[in-house]
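A single protein chain has been removed from this complex, and every other one stays in its place.
Which chain is which? They are A and B, in the order written, and residues in each are numbered from 1.
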Amino acid sequence: MSIIENHQTHGAPFSDSPKLTARNVGVYYGDKQAIFDVSLDIGANEVIALIGPSGCGKSTFLRCLNRMNDTIDICRVTGDIELDKENIYDPKMDVVPLRARVGMVFQKPNPFPKSIYDNIAYGPRIHGLAHSRVELDEIVEKSLQRAGLWSEVKDRLHAPGTGLSGGQQQRLCIARTIAVDPEVILMDEPCSALDPIATAKIEELIDELRENYTIAIVTHSMQQAARVSQRTAYFHLGQLIEVNPTDQVFTTPEHALTEAYITGRFG
Amino acid sequence: MNYSSLIIVLLILLGGGYLLGRNKARAIANQGMTLHSLPTHYGALVALWTGLPPLLLLIIWSLFEQQVVDHLLVAQLPQQIQAGSSADIQLAISKVHNLASGTGLSASPELQPAVKHLQALESRTSMLHTGLILALALLGLAVTWRRVQNTLRARSEVERMVRYMLFASSGIAVLTTLGILASVLYEAWMFFGKVSIIEFLFGTSWSPQIALRADQSGSSGSFGAVPLFVGTLLISMIAMFIAVPVGLMSAIYLSEYATSRIRSFAKPALEILAGIPTVVYGFFAALTVAPVIRGIGESWGLDVSSESALAAGLVMGIMIIPFVSSLSDDVINAVPQSLRDGSYGLGATRSETVRQVVIPAALPGIVGAVMLAVSRAIGETMIVAMAAGLAANLTFNPLDSVTTVTVQIVTLLVGDQEFDSPKTLAAFALGLVLFLVTLVLNFVALKIVQKYREQYD
Partner (left out) sequence: MTNTSMTTREKVEHSMKRRRAAESRFRLYGMASVLFGLLCLVVLFGDILSKGGSAFTQTFIETEIQLDGDYLGLDASSSDQDVRNANFSGLVKKHFRAMVNPDGRKERRQLYSLISAGAAWQLQSEVIADRSLIGSSLRIDLLADDDVDQWFKHDRGHEGEHSRLSELQLQWLNTWVDEGALKTRFNTRFFTNGDSREPELAGIHGAIKGTFLTLLVTFLLSFPIGVAAAIYLEEFAPKNKITEFVEININNLAAVPSITFGLLGLAIFINIFGVARSTPLVGGLVLTLMTLPTIIISGRAAIKAVPPSIREAAFGLGASKMQVVFHHVLPLALPGMLTGTIIGMAQALGETAPLLMIGMVAFVVDVPGFINDPSTVLPVQIFLWSDSPERAFTERTSGAIIVLLGFLIVMNTAAVMLRRRLERRW
């Protein structure tokens, strides 16, 4: 069953200053196991890329990190995941504040059918982050600015968010996530539905965001992983094969499967 | 020959036509000629031409026979009856029918010529009828059988005929709509010839009882339908007041909160409510709910009518709950999961996601569903006919007795009617209003729901 011995990940899966630590994580959909015994640290203020062929479990693993898998009835997670030394699967842990701390951006841009302003203000409103209209306006403007969208939409804040272009919509979703002021941002193939120009803008944005946030990004594109991340984790059939600094993964991969993947022998 | 034996003979002819056509085609093929179609197609073609035209004739004949016969009978009635009102003529004609078939009770010598005429007519038409239909069947069989040649494109011809038949079937729905429109429009037109449309739509007094004799006083009947409209509105509003919140919240709970086990039990259980006949709800409303409400009201010192709008509206609301909840369920499920994920990903709770993302996204669909439910409430008949009153009170007090459009239609049309009295015609005018209002509601609601679906497809 196991491709690598005892699920022993090659390279350096652990970090000195971890923000998130995952230990022996397994995920089951009903009887079917999707993730096998994955242990990985995500360091503070780093961008880590999760790569691997389709169906390798990288998105599933990402969704464990803020318990998005809870929304799927039949999904079950084993092992430990800690955020700042706090077990997020503790029964006493409330997912609501957890997800406020670990935000998520999805594969397809999914703006709410509301105005641009209300899309951004949604998170701060539900979490009670602003106590006045002025404060809320500030948060909205700041978030849009950080997402690089402010100049494009400042004159039509009350137009529907669904009216923006695909790339703008995705930046709107990132701005929406930033507005809640999370500590970690999870991105699930954020550029897969976008054209190259929009993709470049998002990648630029990710690089800027690294200063303040810890980012884990699932990507299908090795170039993207190489451009935005400091570390890269390679998943294969639900197992974490290798984790190493990005340069190293793309130049001298440790494991034969990693090499096969980055040289394009399967994908 | 009576209908059933005629139809059996027709079926035998049809089967025979099939065999004859097929065998002739086979014989041609055995002579070494290439047929255009399979032998069975030739058989089917002969069978179709044998069966279809007589069947059509049969239907048309039976639709119009009664009228033609009655028309011929009128001429045979005594002069003084012919000069009388249409109701008298109808009465005499039905007497003649009874006497002719031997079930008449009273001997009426003055009708004897008509009775004799009818008996003669019936035996003659029956022979003519049978003869014509069988002749047509045989003609169709013979002509088509002769046409069976190797060059006859039997398959395309059969397929074309079948296609026309399919088309005609789908046209029946349109004919139904036209039939409803034509019948209510025509009768309503006659009604508005007797009562002004302004009085009907804006008058506030409804008492359709017409004097039996011309010299009776104070009973010319008044046809101001506003009390009925208000009563209908009041009961529908009470029903919506129950059905919309309960139905919507049930749909939300079942689709967003409940475990699949609870859902698989509760959903079909709620849908049972939708399958219960309305007459059962009417019985429940009249015999169980109304007395309970009256009892509660009296214990609080309130004056509650035994046919209160509240009882009818409440039960109607219960009936509509599953309607609202299953429509809302469809609509809520059409909201893409990605929107929910987006909201959960920001740390929203379930209720925040539902109230601030799912419901606003589903709003057009929900509005459509509610409109369909309103249309349903307005058109509901049995609950109100059994539990609401007949008194046309103009009131918004739910504890009072009110009457509705549908109740009045039923009351005016059940029992014996003379056909062109304003009382009977008024029912059709009310029917016209009901049909138009529900048609508009349904049309707009279906458009909204359709647009909404397309948005997320």
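Simple rule for what comes next: contacts are C-beta pairs under 8 Å (C-beta built on N, C-alpha and C of every residue); 3 or more make two chains touch, one makes a residue touch a chain.
Since we're looking at a predicted model, the values are computed, not measured.
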**Q.** Among B:V184, B:A311 or B:I332, the residue in touch with the chain that has been omitted
**A.** B:V184
Q) Where the complex has a chain not shown, which of B:R26, B:K116, B:R147 or B:R350 is the residue touching it? A) B:R350
**Q.** Given B:P208, B:P227, B:G282 or B:P422, the one touching the chain that is not displayed
**A.** B:G282
Q. In the whole complex, what residues of subunit A lie against the chain that is missing from view?
A. 94, 96-97, 100-101, 126-129, 131, 135, 180-181
Q. Touching the missing chain, which residues of subunit B?
A. 63-67, 70, 155, 158-159, 162-163, 165-167, 169-174, 176-177, 179-180, 182-184, 186-187, 245-250, 252-254, 256-258, 266, 269-270, 272-273, 275-284, 286-288, 318, 321-322, 325, 347, 349-352, 354-355, 372, 375-376, 378-382, 385-386, 406, 409-410, 413-415, 419, 427-428, 431, 434-435, 438-439, 442-443, 446
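Heads up, the rule we're going with is that only the chains that are shown with their structure count from here on.
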Q.
Distance between subunit A and subunit B based on Cα centroids, please, to the nearest Å.
A. 57
Q: Name, in rising order, each residue of subunit A that touches subunit B in their complex.
A: 66, 68, 71, 73, 95-101, 103-106, 108, 110-114, 122-123, 126-127, 173, 176-177, 180
Q.
Under the stated contact criterion, what part of subunit B meets subunit A in this complex?
A. 259-260, 336, 338-349, 352, 356-357, 360-361
